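Apart from one protein chain that is not included, each protein chain of the complex appears where it belongs.
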Amino acid sequence: MAAVPGMYGNIKLIAGTSCPDLAQEISDYLTETCEIHIPLADRSILKFPNDNTYVRLNESVRGQDVYIIQTITRPVNDIFMELLITLDAVRRDSAGRITAVIPHMAYDRSDRKDQPRTPITARLVADLLQVAGADRYITIDLHAAQIQGFFSIPGDALTAYTYILKDYIAGLQIPDLMVVTVDLGFAKGGRDWARELDVPLAFVEKMRKDATSQTLSLIGDVRGRSVLLVDDEVDTAGSMVNAVELLDREGAKDILIAFTHPVFSPPALERLAELQDRVSQIVFTNTIPVPQGDLLPNMKVISVASMLGEVIYRAHVGKSVGKIFNE
Amino acid sequence: MAAVPGMYGNIKLIAGTSCPDLAQEISDYLTETCEIHIPLADRSILKFPNDNTYVRLNESVRGQDVYIIQTITRPVNDIFMELLITLDAVRRDSAGRITAVIPHMAYDRSDRKDQPRTPITARLVADLLQVAGADRYITIDLHAAQIQGFFSIPGDALTAYTYILKDYIAGLQIPDLMVVTVDLGFAKGGRDWARELDVPLAFVEKMRKDATSQTLSLIGDVRGRSVLLVDDEVDTAGSMVNAVELLDREGAKDILIAFTHPVFSPPALERLAELQDRVSQIVFTNTIPVPQGDLLPNMKVISVASMLGEVIYRAHVGKSVGKIFNE
Amino acid sequence: MAAVPGMYGNIKLIAGTSCPDLAQEISDYLTETCEIHIPLADRSILKFPNDNTYVRLNESVRGQDVYIIQTITRPVNDIFMELLITLDAVRRDSAGRITAVIPHMAYDRSDRKDQPRTPITARLVADLLQVAGADRYITIDLHAAQIQGFFSIPGDALTAYTYILKDYIAGLQIPDLMVVTVDLGFAKGGRDWARELDVPLAFVEKMRKDATSQTLSLIGDVRGRSVLLVDDEVDTAGSMVNAVELLDREGAKDILIAFTHPVFSPPALERLAELQDRVSQIVFTNTIPVPQGDLLPNMKVISVASMLGEVIYRAHVGKSVGKIFNE
Amino acid sequence: MAAVPGMYGNIKLIAGTSCPDLAQEISDYLTETCEIHIPLADRSILKFPNDNTYVRLNESVRGQDVYIIQTITRPVNDIFMELLITLDAVRRDSAGRITAVIPHMAYDRSDRKDQPRTPITARLVADLLQVAGADRYITIDLHAAQIQGFFSIPGDALTAYTYILKDYIAGLQIPDLMVVTVDLGFAKGGRDWARELDVPLAFVEKMRKDATSQTLSLIGDVRGRSVLLVDDEVDTAGSMVNAVELLDREGAKDILIAFTHPVFSPPALERLAELQDRVSQIVFTNTIPVPQGDLLPNMKVISVASMLGEVIYRAHVGKSVGKIFNE
Amino acid sequence: MAAVPGMYGNIKLIAGTSCPDLAQEISDYLTETCEIHIPLADRSILKFPNDNTYVRLNESVRGQDVYIIQTITRPVNDIFMELLITLDAVRRDSAGRITAVIPHMAYDRSDRKDQPRTPITARLVADLLQVAGADRYITIDLHAAQIQGFFSIPGDALTAYTYILKDYIAGLQIPDLMVVTVDLGFAKGGRDWARELDVPLAFVEKMRKDATSQTLSLIGDVRGRSVLLVDDEVDTAGSMVNAVELLDREGAKDILIAFTHPVFSPPALERLAELQDRVSQIVFTNTIPVPQGDLLPNMKVISVASMLGEVIYRAHVGKSVGKIFNE
Partner (left out) sequence: MAAVPGMYGNIKLIAGTSCPDLAQEISDYLTETCEIHIPLADRSILKFPNDNTYVRLNESVRGQDVYIIQTITRPVNDIFMELLITLDAVRRDSAGRITAVIPHMAYDRSDRKDQPRTPITARLVADLLQVAGADRYITIDLHAAQIQGFFSIPGDALTAYTYILKDYIAGLQIPDLMVVTVDLGFAKGGRDWARELDVPLAFVEKMRKDATSQTLSLIGDVRGRSVLLVDDEVDTAGSMVNAVELLDREGAKDILIAFTHPVFSPPALERLAELQDRVSQIVFTNTIPVPQGDLLPNMKVISVASMLGEVIYRAHVGKSVGKIFNE
C-alpha cells in the first residue's frame, strides 16, 4: 500500500465538482488494484457572491504528478472555467506535471466551421487548457477523433466502445444482431461496432428538407433483426426517438441502445422513458453523472473508473497505455 | 455620415449579450458625435440544449477593425466564455484587428496569491483573452492598476473616477465635503478622489478578528462633514452598510456614495434600500447594467458610453487616447 | 487595369513549382475578371547539388499582401519543404501579410491517432506552416473538416463539391440519379451531395476481414439507377475499381465518378483506364495537375482557378468570402 | 552530509555578483541545517573592455536543479543583464530546472501605467526572465503583490514582514505601540503589520500640491504612542525623514522604522544619520547588501538567508512552502 | 513637405540617449531628401535615484510606424535596457509597427558557444528585443552574418563596407593597394573588400601560445604595397597596433585602416594616437558616436545617416531595400 515512486513526483488526484463519485471510484481503483493509496486531495471550490469561481488547494502539489478530474457537463461554462482556474492554481503551486482528466470533453461538437463566421470552439478549448497549465489530457470518445489534433500537448484519447461497452454487449450473446447508427455522422463508429461484433450494419439517414422539418429513411435492411442502435452520446434524445420509431416501422425485432456519454439534455429522460416498451436496454457509461433517481429500469450504466484509473497509473509509472487498448 | 477610413479597415461593433443597451449607446455616440454610422453588427448568440454557447456572425468582419463589447457580470462564466467564443469566431473570419471592450473586467479581484495554492485568475483571464484572439482591450477602473501588466497585448485601461464621476460630484458643490474610503484596499483611490476635489480624506478600517467577526474603526475625523464614501465597486454592499453606520455614529452630516461598478450581488439592493434615509445620493456608472426597476430613488447612473465611444473612435483613427484623460 | 489598393499593401502572387498552370490561371482571373493586373512574381527555385532546396525572390514583397500558390503533390516532402522555405524568404523580406494557397493540403489523411504511437502529421503540417511564416491559408476540400481546427491562423477552407462539381453534374440532368460513396469515411460528404442534387443515397462498405483480404457490400439499392460515385480524392483507385464492380453486379444502370483531388498514385491511371466501358464520366478538379497526355477520354477536368482567384481577391480587399459559398 | 536526491537532479547554487555574502549564507544554511553540502558553484563573471558582460560556468549544471541567486541593486541594469546572461548559460548547458532567486526584484515600482505612454517595466522584467530561461522564481516582498501575476512561470513570492521582521519587533515588547505607514501606497501592508502586532494604525498622507512642493498630514492619532513606521523599502529616505518630523510634531513618544529592502539611494544614509536622535531603531533585511561601514548604530539587519535556504530546500525536495508562512 | 502616407500609419522617429546626433541626421535626411517632415519625437528618458531607467513618450504613437534609434555602446547594459523599456512603452501605446534601429548591435561578439557552459548572448539579445515588442530591426555590419538568423522577426542587416566605406577608399585611387585583415575572423570580410577593390589579399594570423602570450605572422606578401587594414570594429585597438607593427616590419609602403564600428574601448584612442606616423588614414562610420575632441587628425568619419534614412523611408513606403545594396 506504499506510494509507488513515479518519474514526476508522487501522484495526486484532485476532483472538480462535476463528477465526485467517478473521482472517488478512480481513487479506489488506484488504492485497491494498483496498491497506491491516493485519497482525493483536499481542496475548496466555491462561488463568491459576485458569481466568481474560487479554488484553493488545501494541500501542496509541489513537484507532484497531478491529475485533475473534471468531466464537462451542465452548467458547462461554470464547470469548464472551474477546471481552468484549478489548473492555474496547481501550476502556480509548482506541480511537477499536470494532467487534465476530462471524461466528456468540452464543446467537442463545435469541431469545425460548417458555416462561415463560426468559431471552432473545440480548438479554443484545447488552447485554453494548455494556456491554463495542462501538460497532458485524458479523455474518452471524442465526438471526432481529429480533436486529438487540436491539442499540441500529448494526451490519451481513450475509447469506451471497444474496451467497455462492446464487452458488455458481446456478453449478451444476442442472436441476429445488427448495428444501426442514429445518423451518418457516426457511420465510421457504427462500422467499428459492426466489425468488432462481426454483424451487419445499417444507417438511419436524417434529411433536412428545410429549417424546420426533416424526414428519416433507413439505408439497409433490419427486418427480423435485433438492432443495436449506436451513437457517441445522447443529447435531447430526439434523433434516438425518431430512429427507434423508424426501426419499428421497418420491422426490427428488438432494439438496444448503446452510447458513451449520457448528456441527457431535457427532455431526454422523458423521451427515453416513452421508449421503454420498444427498447430492451439502454447502455451507457458514467462519463457524465446521472442521478440515481433518474435512471430508468432498462438503463445499464457501466463505469469508466477502472479504465481511467489504469491509464492514470500507467501514465504515472511510464508504462504503455496503448497496450491495454488497440493492440 | 460616411465611414471614416481607419488604418485597420472599417470599424465594426459587435455586442455580446451582457450589455446590449450600453453597446447601442456607443453605436449612437459614434454615429452622432463622430459621424461614423456604425450600427451593431448582426450576430446570433444562443445556447444549445446541451448548455453549449454558440456564436455566429451574420455579417463578415474580414479585414475590419472589430470591437466586441461585453461587460463581465453574472452569470460570470457564461458571459466570459461567450466573449472568448466570439473572439474565436471573429479571429477565424480574418478580422483586421480585434479589441475586446470589457467595461467591467472579469475576475479582477483575484489579482494575486494572498494565500498559498490559490490561482491568480485575473492573469489567467488576460491570457485566455489573448489566446482566443484579442489584439487589444479596453476596460474601466480595474480593481488594481497592476492588472494592466497582466496583459501583454496593449490596451486602454480607462478611469471613470476623474473623468465622469468626479465631474458630477464636483458639480454638486457640496460644502464641507470629505472623502472616506470603505476600506484600506481603496486608500490610493480615495487619495486620488480627495486630491481631485481638494478635500480631506479619512478611512474606514476593517479588522477581521477571526473567520466570522470583524470590527470597524475610522481613521480620521468626519464630525460635521458631508462625506463622499468611495470604492471601485459595490458587491453585496455589506461593507458599505457598515461604513455608513460607522460614519453615522462618528457624526457625519450627510453621506453620498460613489463607485464605478454596480456589481450588486444579493442582497446589495435590499441593503442599499435600507440606507435610503442616511444616504442622499448613490452615484455609479452603467459598466454593469442595473434593471430600471431595481434603481432606488437616490441612485444616479452616469453612462460610460461617450467615454468608450470616444476611445474606440480615437483607437480606430490613431489619435491619442491619453490626451482626453490624464493630461 | 490599375492596381486596386488593399488593406495590406498591393497583392503579390508567387507560384511554387507544383502547379504553375493553375497559378497562371489565377493570375489571369485576377487580371481579366477583377481588373487587377498581377503577373506571377519572378522567383528562382532550384536544388543545389547536395539536394538542398533553394528559393530566391527576384522582386521585393516588402509590405505587400502575398499569396504563395503551392499544391501538395508528389514528390510530397520536396514540394512541402519548398513551400516552407518560400514562406521564410517572404517573411524575412518584410511582407505585409502572407497567405499560403494550398489547393491540396499536405498529409491531410494523417489527421488523428487511430493507432497508438503514431503522429498526427496534418496538425504538424499546420504548425510548420505557421512557424515558417504563414498568416493565413486557403485550401480546398480537406479530408476532414476538423483539420481547419489544426490551424490557429485564420483560413478559408473552400469546397469544390457544392460550388463547382455539383453545378457541372446538375447540368447533365441525369434521370434516376443516385449518389453512392466509395466508403463510409465519405458518408457525410455523400449526404451533402445527395441533398444538393435531391437524389437518394447509398454506401459501399469496405470490411477488412484480416490484414490482406476484404469484402465489399452495398448498403442501399442501386438497381436501375444511374450512380454518381463520390469521394474527396482518388489515390490508387483501388477502392474505386472495387466499388464500380460491385455497383455493376448490383445492377446500376450507368456510373459517373466525381471527386476533388486527382492524387492518382500508380497504378490509378491504369485502373481507371480499365473502367472506361463501365464509367461514362470521371469528373475532378485541377487541384493537382494531371499531365494532358494522361487524361482518359471520359475524364472531365474542372478548374478551381476562378474560385481561388475570387477568394484571393475578396481576401485582399476585405469582402465576405462566405457569401459566395454557403449562404 | 550526503546530497539528498531531489526530483530535478542534484541541487546547484550559483551566485551572481550582487549579493555574494547572502548567497554564501544560503549555502551554509543548506549545509548545516538541511544537511546538503552545497558550496557555491564555480563561475566566472566579468566585463570585457567593450563593457559587455561575460559569464562562464566552470562546472556542469547538466540535469541539475539550479538556483541562481542575484538580488537587483545598483548598478541595476548591469546586475539584471548579468542575471539574464547567466540564465542563458545555464539553460544552454541543459540544466534540469532553473530558479531565479531575486531577493529584491527588478523594477518592481514600475508596475502599472499611471500616466499614458509609459512602460510597465516590471512585467517586461518578468517576460525577460522567462525568455532567458527561468522556470521558476523566488523573491521577497514585491512592491505590489499583483506582480506575481506578471509571471506565467510559478514562483514563491515570500514576505519578510510577518515571518522575520514581525518576530523581531514583537520580541521587543514595546508598550503603547502603534503602526504608521509612510504613505498610502503601503496602507494594506500597514494594516497587516497592525493586525499581526494587534496594535492601532495610522497613516502619513503625502499630498502633492504641484510638481515641486507637497504637504504631509497625519490620518489618525499618535500622541503618546511609540510608533513603528513601516514601508516596503527605503529609497532616498526623503519620505521617511518627512514622516519622522511629522510624527515628532504630532507627539509620538518614540519612533522605530522597519522595512524589507534597504535600497538606500543617495542621500539616504546621510538623511537617516540625521534621524539618529529621534529614531530608536531602524530594522531591515539583507535583501540588498549594505556595506558594514555604512551601518548606523541604530540599525539592525536581519538576514533572509535561512528563509531563502529553507524555501530552496523545500522547492528542491517537493515539500510545501506555504506551510512555513501563511498557515 | 507633407507627410507621405505609409501602410502602417505615419512614420515616427524616437531617439534613445545613445546616438542623438545620428538620430537627428536621419530625421534631417527624411525631411530634406524624402520630403517627409519628421522631427524626433518628444520623449523623457531618465534614471530614478534607485538607478531604474524610466521612459515616457510625450506624444502618442498610436497606430504609427515607429522607428526607435538606439545604437549599443557603453554603458552597454544601461543603453540596451533603455531600448527594451522604450519598446515596451511604444508597444503598450498601441503603435502600428515597431522597428528597432540599432546601428551597432548589442553583444554581437557573443554569437556562439566556443567553450562549454557559456551563453550565446547575441541570440538572447534577439529574443529580448522581440519579447519587448520589436516587430522589425535594422542594423549595420553584424559581427557574423549568421546573427540575422538569431531573429525570427524580419530585419534589414545592412553593410557599410561596400556601400559607404568602399566608395570612399576607391575614391582615393591608391596605387598598389592591397587588403589585409587584422585576423582570420574577418577573412571573408577581407575577401569581399579585395573583390570589390579588385586588389590582392593577405592575412595577419594571431596564434595564442598560451593564456598570456601570442605571436603574429603574416600570410601573404605586402612588401612595397599600400595596405588597407580592415576589420568590422576596433575595440581596444590592441590587435590593430600589433598588425601595423607587423606590416611595418614586413615592408608595407603605406597603411590605411578601415572598419565600421569605432568601439574604442580604452586605451584604443591612446594606441591609435601612437600609430599616427605609420597610418595615413583611419576611416570608420558614426554607428557609435566618438566625441569630436577625441578624433585624431588622420581619422575620417563617414556618416551612415543617409543609408539608414533611405532604408527607413523604403521600409515605410514598402519599396525594395535590397535594390540599393546588393543588386
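By letter and in written order, the chains are A, B, C, D and E; residue numbering begins at 1 in each of them.
Heads up, the rule we're going with is that a contact is a pair of C-beta atoms (placed from the backbone, for glycine too) under 8 Å apart; a residue touches a chain by one contact, two chains touch by 3 or more.
All values reported here derive from a predicted model rather than from experimental measurement.
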| item | value |
| --- | --- |
| Chains still shown that are in contact with the chain withheld from the display | A, C, D, E |
| Identified contact with the non-displayed chain, of C:V263, C:M307 or C:V321 | C:V263 |
| Touching the absent chain when the full complex is considered, from C:L57, C:A134 or C:V290 | C:L57 |
| Sites on subunit E contacted by the missing partner chain, in the whole complex | 111-117, 120, 122-123, 127, 144-150, 152, 157, 184-185, 187-188, 190-191, 195, 201-203, 205, 207-208, 219-220, 320-323, 325-327 |
| Residues of subunit C in contact with the chain not shown | 48-61, 74-78, 80-82, 84-86, 88-89, 92-93, 107, 109-110, 113, 115-121, 123-124, 127-128, 131-132, 235-236, 263, 265-266 |
| Residue numbers in subunit A that touch the chain omitted from display | 7-8, 136, 154-156, 314-315, 317-323 |
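Here, only the chains that are shown with their structure count from here on.
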| item | value |
| --- | --- |
| Winner on C-beta contact pairs when D-E is weighed against B-D | D-E |
| Inter-chain centre distance, subunit A versus subunit E - centres from mean C-alpha coordinates, in Å | 61 |
| Rounded Å distance, subunit B centre to subunit C centre (Cα mean) | 49 |
| Separation of subunit A from subunit C, taking each centre as the mean of its C-alpha atoms, in whole Å | 34 |
| Two or more partner chains touched - positions in subunit B | 8, 59-60, 92-93, 113, 115-117, 120, 123, 127, 320-323 |
| Pairs of chains found to touch, sorted by chain label | A-B, A-C, A-D, B-C, B-D, B-E, C-E, D-E |
